[in-house]
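Handing you a structure now.
The complex is shown incomplete by one protein chain, all other protein chains being positioned as in the whole.
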Amino acid sequence: MAKRIDNLVEWVDGVAEASMRHLAGMSGRRSLLHKAGKIFIGGAVLPMLPYDNSNGVSHAEERHAEGTIPDDCQYWRYCSLHGGLCSKCGGSVTQCPPGTTPSKVAWVGTCRNPKDNKDYLVSYNDCCGKAGSCGDECTRQERDRPGYRMGLASESSWCIANGKQGVHCTVAIVVGLAE
Amino acid sequence: MAKRIDNLVEWVDGVAEASMRHLAGMSGRRSLLHKAGKIFIGGAVLPMLPYDNSNGVSHAEERHAEGTIPDDCQYWRYCSLHGGLCSKCGGSVTQCPPGTTPSKVAWVGTCRNPKDNKDYLVSYNDCCGKAGSCGDECTRQERDRPGYRMGLASESSWCIANGKQGVHCTVAIVVGLAE
Amino acid sequence: MAKMITAGSWLILLTLFPIAVHADEAAFVPETVTVKTRISPGPNVLVNQMGMASSTLYIYSAQDLTLKGSVSGGAWGLSTLSRDGNTAYMASSFFSRITYGTGEDILQVFDVPTNTVRKEIRLPFKVTQYTPDASQLRLSADEKFIYVQNATPATSVTVVNLESAKVSQEIPQPGCYGIYPATEGHSFSTICTDGSFMTFSMGADGTTFTSRKSEKIFDVDNDPIYLASARAGDDLLFISYNANVYRLSDKSGVIRKVNVTSLTRGVSGNWGTSGYGVLSYNDANNVLFVTMYPNHHEGTHHRGGKQIWAYDLARGTLLSRSPVNDISTIAVSTGEKPSLYGLNMKKNFLEEYAVDRNHGFSLKKTTQHTDFGFATMIMGNL
Partner (left out) sequence: MAKMITAGSWLILLTLFPIAVHADEAAFVPETVTVKTRISPGPNVLVNQMGMASSTLYIYSAQDLTLKGSVSGGAWGLSTLSRDGNTAYMASSFFSRITYGTGEDILQVFDVPTNTVRKEIRLPFKVTQYTPDASQLRLSADEKFIYVQNATPATSVTVVNLESAKVSQEIPQPGCYGIYPATEGHSFSTICTDGSFMTFSMGADGTTFTSRKSEKIFDVDNDPIYLASARAGDDLLFISYNANVYRLSDKSGVIRKVNVTSLTRGVSGNWGTSGYGVLSYNDANNVLFVTMYPNHHEGTHHRGGKQIWAYDLARGTLLSRSPVNDISTIAVSTGEKPSLYGLNMKKNFLEEYAVDRNHGFSLKKTTQHTDFGFATMIMGNL
């Protein structure tokens, strides 16, 4: 979750000019959560989804077998995906292919893992800077919203924060448990 | 035939830097044929095709009903065509669509008109400067030759003499009778 | 080497023109290549086909969908059309290496009759890259200004003065997206993340603005509206994923809710709205057309519609439900005897439908033309 929230916070602070490199050593996960907490306290509207808040052990287990994450569109973590998976482009479900740059920000889905029946936040980052497509797209778009709720907007390119370079493919990163 | 041979001659003289506008009032058809005659005398190799040399009355008649030239790929004048017809892009069989520029040079096919059983030279000019395709391509390529016989090379873009702008579609112009 | 090049000239000529030409040419009239200077006359339907490298606006005859011409721009092309249909605008991105390198955002001003570029205006490099919708590039009512949706992802609107061809100002629009200009003056509204609208009113010279925020209009979580909108008289129409029509007024300088109408009340099958340009309104008959999808649920809102519903907004009556194939975007012409145009998003067809006024404004497909790629916008001075 670190990088994801890092990005969000920095982005709010610096209005989308954040550099990945600049971020890397900036802060640990805890401080980020702290920041995030403040933000939520400050927020006027809290459109939380009413999800279970027990922790994600089973997800953590799954992660250790990362090489085996399916790239079938129906797999649970792709519930709000809209794009071609990077696992079909020489990357993996969580890795951008060589020669691309992950988008600094992303849209987020809330997907239920059928193994533990918990809801997870999934960050869909575009990988940017190359032409050419690599296979069929997945279009699930559950809980997708238009640009007025930008963080859920799968119809936007997310390379917009990376100098608007070309969208090559999309990764699906499980960044947190939804409350 | 005027413009076509104009282009060829000027192109040989000026190595493909000819401007359409510059050419327009330069010379009549007769002087061009004269030039062409000299060229053929001067040429060391004359790869003529052994075609009938009577004149093209029936073709001339057809031309008056130009609006009705079919755009079926099997129509006789498309015998060496390789590209999308401009008649499907807002132009016609002999007209580039608005907003494009006809290629200054072209590849040439020799096609037999079944009406008079004569062989005609057909100039396939690309229309340049726009993106977007407009329908299925025609791929006939009869007597097409690779780049070492460039004037018959349908695999080349012919917008190369127009600043290499994008190929949008192709016209088929009957420019002469083949001897 | 000089000698070789001379010899080469002959070779080049032979290469280009290997066949001798007949000298007796009395009766033969050679053709010449020409350029059509103007597209064929008559009303047009334009389709904006977005591409990752180049985007194209295809111009079709509104009569029979013959392709009359096109203009093209760069990546993620957004577009709009002047009221008279003679000027098209496209905002898109160009890169020195197509997908990387130096980028710039350009507003192209096209002359529709001649398919030529009349003007280019450089925009701040912030233009949204988003599936094209009419709400992202909008002319003011007097067509003196054009409003451009930015997203970096921070959102703002670039205001361009079309007379001076200069950027007048950039209006910050945090948490809001979409541009809905007023029918007069220089103001526009935008949809915000809490379900309210913000209305921005520009000063006379276009360089200043004031803003007013509306009450909450809709529930973003449970009844989100599409970016697509229509005008019904002076009012703005929006529709939600769940097919609730929000009729809003922007007359007072702030958005006010007029009413909300459920299209599906009393209809079984759990129908919902589906597509991109999902609604279009025929004012002469007070009929709203909407693309609809059965058994809708989270994630189906951008699928191609399986029916187009005609709804009488004045009477609150569902008039007809016409089956269609995967239509994602529609546009109905004005006047009492309209035609409807739709985009089939699976086959990339532009389709034309006759509207049967005697049978509840039901639709019958009359013709179709492939539109060559993914498109979500139909425009026209229809």
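Order as written gives the chain letters A, B and C; numbering starts at 1 within each chain.
Simple rule for what comes next: contacts are C-beta pairs under 8 Å (C-beta built on N, C-alpha and C of every residue); 3 or more make two chains touch, one makes a residue touch a chain.
All values derive from a computational prediction rather than experimental measurement.
Engineer: Touch as defined at the start, partner being the missing chain; which of A:C79, A:C159 or A:I173 qualifies?
Structural biologist: Of the listed residues, the one touching the omitted chain is A:I173.
Engineer: With respect to the chain omitted from the figure, which of C:G175, C:P294 or C:G373 is a touching residue?
Structural biologist: With C:G175, C:P294 or C:G373 as choices, the missing chain is touched by C:G175.
Engineer: Touching the hidden chain in the full complex, which residues of chain C are there? Just list them.
Structural biologist: These residues touch the chain not displayed: 1, 4-5, 7-12, 14-16, 18, 51, 53-54, 72-74, 94, 96-99, 106, 153-155, 172-176, 192-194, 211.
Engineer: Can you list, in ascending order, the chain B residues touching the missing chain?
Structural biologist: 11, 15-16, 44-45, 47, 49, 79-80, 105, 129-131, 139-150, 153, 155-161, 163-168
Engineer: What does the interface between chain A and the hidden chain look like in terms of residue numbers?
Structural biologist: 1-5, 8, 11-12, 29, 33, 36-37, 39-40, 42-49, 53, 55-57, 59-60, 63, 88-92, 94-102, 105, 108, 110, 121, 123, 125, 127, 130-135, 148-152, 171, 173-179
The definition used in the following text is that only the chains that are shown with their structure count from here on.
Engineer: Select, from B-C and A-C, the pair of chains that is joined by more C-beta pairs in contact.
Structural biologist: Most contacts of the two pairs: B-C.
Engineer: Nearest whole angstrom, what separates the Cα centre of chain A from the Cα centre of chain B?
Structural biologist: 54
Engineer: Take the average of all CA coordinates in chain B, do the same for chain C, and state the distance between these two points in whole angstrom.
Structural biologist: 37
Engineer: For chain A versus chain C, what separation do you get between their C-alpha means, in angstrom?
Structural biologist: 29
Engineer: Multi-chain contacts only, two chains or more: what residues does chain C have there?
Structural biologist: none
Engineer: In chain A, what residues contact two or more other chains?
Structural biologist: none
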